[in-house]
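Here the complex is missing a single protein chain, while all its other protein chains stay put.
Labels A, B and C are assigned to the chains in the order they are written; within every chain, residues are numbered from 1.
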Amino acid sequence: MNKVFKDASSAIFDIESGATLMLGGFGLNGIPENLISALVQKGASQLTCISNNAGVDDFGIGLMLKTKQVKKMISSYVGENKEFERQLLNGELEVDLIPQGTLATRIAMAGLGIPAFYTPAGYGTEVAEGKEIREFNGKMYLMEHALHADFSLVKAWKGDTLGNLVFRKSTRNFSVAMAKAGNITIAEVEELVPAGEIDPDDIHVPGIYVHRIFQGKDYEKRIEKRTVQL
Amino acid sequence: MNKVFKDASSAIFDIESGATLMLGGFGLNGIPENLISALVQKGASQLTCISNNAGVDDFGIGLMLKTKQVKKMISSYVGENKEFERQLLNGELEVDLIPQGTLATRIAMAGLGIPAFYTPAGYGTEVAEGKEIREFNGKMYLMEHALHADFSLVKAWKGDTLGNLVFRKSTRNFSVAMAKAGNITIAEVEELVPAGEIDPDDIHVPGIYVHRIFQGKDYEKRIEKRTVQL
Amino acid sequence: MALDKYGIAKRIAKELQDGYYVNLGIGIPTLVSNYVPEGMTIMLQSENGMLGMGPYPKEADIDADLINAGKETVTILPGGAFFDSVESFGMIRAGKINLTVLGAMEVAQNGDIASWKIPGKMVKGMGGAMDLVASAKNIIVAMQHTNREGESKLLPQCNLPLTGVGCVTKIVTDLGVFEVKDNAFHLLERAPGVSIEEIQSKTAGKLFVPDFVPEMEA
Partner (left out) sequence: MALDKYGIAKRIAKELQDGYYVNLGIGIPTLVSNYVPEGMTIMLQSENGMLGMGPYPKEADIDADLINAGKETVTILPGGAFFDSVESFGMIRAGKINLTVLGAMEVAQNGDIASWKIPGKMVKGMGGAMDLVASAKNIIVAMQHTNREGESKLLPQCNLPLTGVGCVTKIVTDLGVFEVKDNAFHLLERAPGVSIEEIQSKTAGKLFVPDFVPEMEA
């Protein structure tokens, strides 16, 4: 069993135009920098990208928007990106906006093998249009479906050769659920260690979900809003 | 904010007869030994107990069966207990048997604020009787509901004064989901440490779910099947 | 004198109770954390996956792996915990958050809230707001009483697309504190020096004014 790849471009060898991708991260926090660069280089287009945000103009998914590789974004918040706005208003880009908790949970349900569930988020709003509405214990809920992807691209702090992943601080965000929801999950890590080096009590994503892993390089980890205490 | 209690009996002061309890553990692995002893001593009766198993004759929930404190068991497997069998056959005990994954997931959904979901487990069997059946992507599923409890009683390895919990090895089992599903969650730990001593990346159950915590004592950790390599 | 944004935040901080788990939205709500009474333990949740959010870091402590839901660099307090977005919204939906404070564009007298979209202008997305308002038991809206055009934001019904229905329980504006119940805004307190007449003139929705309306402590 070999899950270890040399680098990002070898790990995405079979991502073709038209694919549906999940990309981990929240804002620019914990995004798969190496994999995004490789996708830009490879040039696969007409992609459907599921990601909480769309990056900024010159970093993260913003890089893929610039090259017009993205056909559709499925996100909860996309307000940080001017190129995004331009393409959206021009009709070059489709967008599906989903409440953040619903988005996270739909992804999680794919990893849990649960096809549908009920959530209160969006009841009585335009998000509820066309959805099954149902009352449980006197409260109204919408039925939502699990969200799957052809490929999930995530970035973890540490990983081992069997694909076990550990995240650092707030970078777990959408990446844990996405890692479990991809038909093929590709993980880049800051440090790749031999199997057995990570304490099995501390693993955030067991290797069973991770099909390919490689040690990334040159992490920029750009900060969106640098706020400091005076 | 003070969540710390002196011991098990002070922590269960308001568990009255007729309450619905979740008790963590798998077999005798990771069960809340101190809390069970305190419940036996207190003598609250007519309890509904949600627990994957029912202990053995003289340990775990078996102790509460002996004293006839349990009105109803909700479990996936109860085959290790003769007193249980006797009470069941005599009609002294109600039992609701649920597929293990469905049981775990129904508990998890309570902690996730999701009232209902769909699972394939039990389709076409007597478990499906009376339940909504629905097809998703060509496969048949049952609708199942979240499972709540008045009190969740769990045992962790380490905990801090704000209720954060860490488990050891296979003891996480049902306890993580149950800790999140109780209206009041009471945790006993082998070691209680000040807030800040546990790495926030390694916490299995954040303290927001845990209302009371105490350091347990005299752990027996009985082994059900002592198997060794020759 | 009407409250400034710090005054609004300070007033909302009086709603805190020891041991509360609190979610503060971006903008004025974030400022509430500066007015936590001494000796009170409040755990702030950031919906990108953190409990126990602390103040901004010192320059030397900035960590790109640690941001809040507003994408700002922050710190974590002792006893805090990291988790993922699924768990984060799980605890929100399960009602584990004792108090949610967020901004709004409009609030209706039945508790409806609009805060995420202005048709025809750019749509940024609802982020976590729809999950929060659909789930929280105790929602306080922090906002200016009127919009930039001077129009009331407390309305008979919302004109903008809704974020959630019948969910707002209290509103703190620059002019006063309002409880939302029985299909009306109930005036609880006036900002220092603000008259009931001013509040009445700037509230488009049904306003209930009791016989005595205390002035807010300064």
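Keep this in mind: contacts are C-beta pairs under 8 Å (C-beta built on N, C-alpha and C of every residue); 3 or more make two chains touch, one makes a residue touch a chain.
Small disclaimer: the values here were computed from a predicted structure and weren't measured.
Chemist: If I'm reading the header right, one chain is hidden. Which shown chains does it touch across the whole complex?
Modeler: A, B
Chemist: Touching the hidden chain in the complete assembly: which of B:Ile12, B:Ala38 or B:Ala121 does that?
Modeler: Selected residue, touching the omitted chain: B:Ala121.
Chemist: In terms of residues, what is the contact footprint of the unshown chain on chain A?
Modeler: Against the missing chain, chain A presents residues 1, 110-114, 160-162, 164, 180, 194-196, 200-201, 203, 206-209.
Chemist: Going by the touch rule given at the top, which residues of chain B touch the chain that is not shown?
Modeler: Counting only chain B, the missing chain is touched by 26-30, 52, 75-80, 85, 95, 97, 99-102, 104-105, 107-108, 119-127, 157, 167-177, 204, 221-229.
In this text, only the chains that are shown with their structure count from here on.
Chemist: Which chains, taken as a pair, are joined by the highest number of C-beta contacts?
Modeler: Summing C-beta contacts for every pairing gives the maximum at A-C.
Chemist: Could you work out how far the Cα centre of chain B sits from that of chain C, in whole Å?
Modeler: So the centre of chain B lies 36 Å away from the centre of chain C.
Chemist: Measuring from the mean C-alpha position of chain A to the mean C-alpha position of chain B, what distance in angstrom results?
Modeler: Distance between chain centres, rounded to whole Å: 33 Å.
Chemist: Suppose each chain is reduced to the average of its Cα coordinates; what separation in Å results between chain A and chain C?
Modeler: That gives a centre separation of 29 Å.
Chemist: For chain B, give me the residues that contact two or more of the other chains.
Modeler: Where chain B meets two or more other chains at a single residue, that happens at 112-114, 200-201.
Chemist: Where in chain C do residues touch at least two different other chains?
Modeler: 50, 76, 82-83, 86, 89-90, 92-93, 135
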